[in-house]
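The complex is shown incomplete by one protein chain, all other protein chains being positioned as in the whole.
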Amino acid sequence: MRALRRWWPLVGPSLLVTAVALGGQFLPLSTQLQVRSVLVTTVIVVALYVFVGNSGVISFGQVSFVAVGAFAAGLAAAPADVKPTTFPKLIPFLAELEIGNIESLVLAAAVGGLFAFIVGIPLMRLSGLSAGIATFAVLIITNNVLRNWEAIGPGAKTLSLIPQTTFFIQATTGLLIVMAVAYVYQTSRYGRRLRATREDAAAAQSSGIDVHRERLWAFTLSGVLGGFAGGLLVHQLGSITTQQVFLDLAFITLAMLVVGGIGSLWGAVVGALMIAGLNAFLAEAQRGITIGSFDLELPGGTRLLTLGVVMLVVVLFKPTGLTGSRELTWPFSRSRFPQPASPSEPLGSSPGGGAGRSEVEGVDPSATEQ
Amino acid sequence: MSRVLLELDHVSVSYGSVPAVRDLSLEVAPGEVVGLVGSNGAGKSTTLAAIMGVHRLAAGDIKFEGISIAKEQPDAIARRGVALVPEGRHIYPDFTVEDNLRLGLLGRSTREGADRDLEWVRRLFPAIADSSKRMAGLLSGGQQQQLAIARALVSDPRVLLLDEPSLGLAPSVVDTLFDALAEIRDKGVAILLVEQRAQLTVAFADRTHVLRNGDLVLTLGPEDVVDTDRMTQAYFG
Partner (left out) sequence: MSFVQLLIDATALGALLALVAMGIALVFGVMRLVNFAYGELITVGAYTLVLTKGWPIVLRVLAAFVVVIASSLLMEVIFRPLRRATAATMLVATFALSFLLQNMFLFIFGPQGETIEFLAPLNRAIEIGDLRIRWITIIAIALGAVLLGFMSWLLGKTSVGLQMRAAAADFTTARILGVRAGRVIMLAFVLSGFLAAAVTLVLAVQRPLATPNYGFVVLVPALVGVVVGGLGKLVPATLGGFAIGFATVVLGDLLPSGSRVFLNSVLFAIVIIVLLVRPDGLFTGRTGVAERV
């Protein structure tokens, strides 16, 4: 029981995910497809969270790792007999390769992790907006290269004929694994050290934490999980273009994380399930659905418009996200201690709240606005 | 017009759950100099920032000329005739001295008399008048402090809030500074002076309050400068 309570921040969300996945089994076939897509999107968001949530550094670049994972897995798993004709410029090694499902997912994770590690060595020296823009640059370069260097990427064509293996079991298992890794990491020594750098990187640095190294670990782990997510994605869709793993996906997954609550695993899961779920529902509704005796058919374009409004409203009026960036608390204890505030506080909360400063000498810029 | 210019009525300020000032009451009459001393973290700067509207009050009220200003914005409070010279001066180092002074004019309720006040501060601080085209960041520490005070004065304040004006200055420069403060007082501007140099402050001010951990613990008059016991308390808060 105590163990369960200790692991509840992982177990609780895992139960929710499992319930969603199982519940999806009872829905019509087309809806099942949507549920699968929701689960895979959640994997991407959790992978993103591992870096952004724990480090407090905004990254637009994690989708790069999803992209390389997706194309590594997709190109390696697509049938060897059609690749040379569809992609004549592909290097022979890739063209002749044809590997199985599990190998392909492992490859995706490895490639994503390796890419993140290499990119992270220089980039993790940056913080704030510089880091945001630099990771954005990585995403642009990744897309540009995959789209135009036909020796290693699909070019502007659609990569298709990839075995579709990400069904209910693979999507759910994949998500549960990624969540478990994320939780074990954030509660480990490494994760705790990195989270200590979120509020005040300089203070953490002076107390002996190597900010660059801790960020690099998280960035690499996030790359591994992102690459893996890309593998799941490509095996779910069966075909993919470079534009599907580009700016739109980067933005929408980041928005999901912020809507849920950027600083907690619970926030990542809730945000992803809610927004991806809403997205799936609206996509269905645009095609026309029947709820009870009520027919609903939304005009095309409603989906993205609604998503935009929901995300903007949440970010403007609940900036710490729907979960307040807190982990899920054990619901059954008699004396419910609130979570200790500091480790789960939102990113860079206003310096006026810093407990150590009994008197802020001079003026405090954060306290000026109404 | 009330007899009291500035009145703090049971004021409390906190950062998050940490109280910085507790239940502080004090008054400043027109033309009066009131000192506020105490060790680091006693809540002195916070008090000044709260008067200026930079920090919101947790409890209590602040009145200026009998009107509550506790909920007003800093720029509105400035235009009422309150001017703050923040600790660390907060001049604009990349702007010219002239531009720094011009910014001070924004706090005036009326443009009338602006030229007269500019002329006055230039006479008061000749070093500033001589370097009006230079970047303010190139001035010496003492000159930067003079500039910060001059900038506050051209807003034609009725009360001047000074936060540790002597910090980091050589003793001779401090003397010059206090000479200037005396001239400002003689012009009828009330001064609320936060200082670490208790001796100097107690001697200069009409009244000096001693703060400790956000509480007002003692009030001294100029005659107490010679009272070693009371001065010791003032030093150690």
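Labels for the chains are A and B, by order of writing; each one numbers its residues from 1.
Everything below uses one rule, namely that contacts are C-beta pairs under 8 Å (C-beta built on N, C-alpha and C of every residue); 3 or more make two chains touch, one makes a residue touch a chain.
What you see is a predicted model, and the numbers here were worked out from it, not measured in a lab.
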From A:148, A:188 or A:243, residue that would touch the chain that is not displayed: A:148
Residue among B:4, B:29, B:59 or B:103 touching the omitted chain: B:103
Residue among B:84, B:97, B:177 or B:200 touching the omitted chain: B:84
Of B:12, B:73, B:131 or B:213, the one touching the omitted chain in the full complex: B:73
Chain A residues that touch the omitted chain in the full complex: 56, 58, 122-123, 125-130, 132-134, 136-138, 140-141, 144-145, 147-149, 251-252, 254-255, 258, 262, 301-302, 304-305, 307-309, 311-312, 315-317, 319, 346-350, 363-366, 368-370
Interface residues of chain B (partner: the chain not displayed): 52, 54, 73-75, 78-79, 84, 86, 90, 92-95, 99, 102-104, 106-108, 137, 151, 155
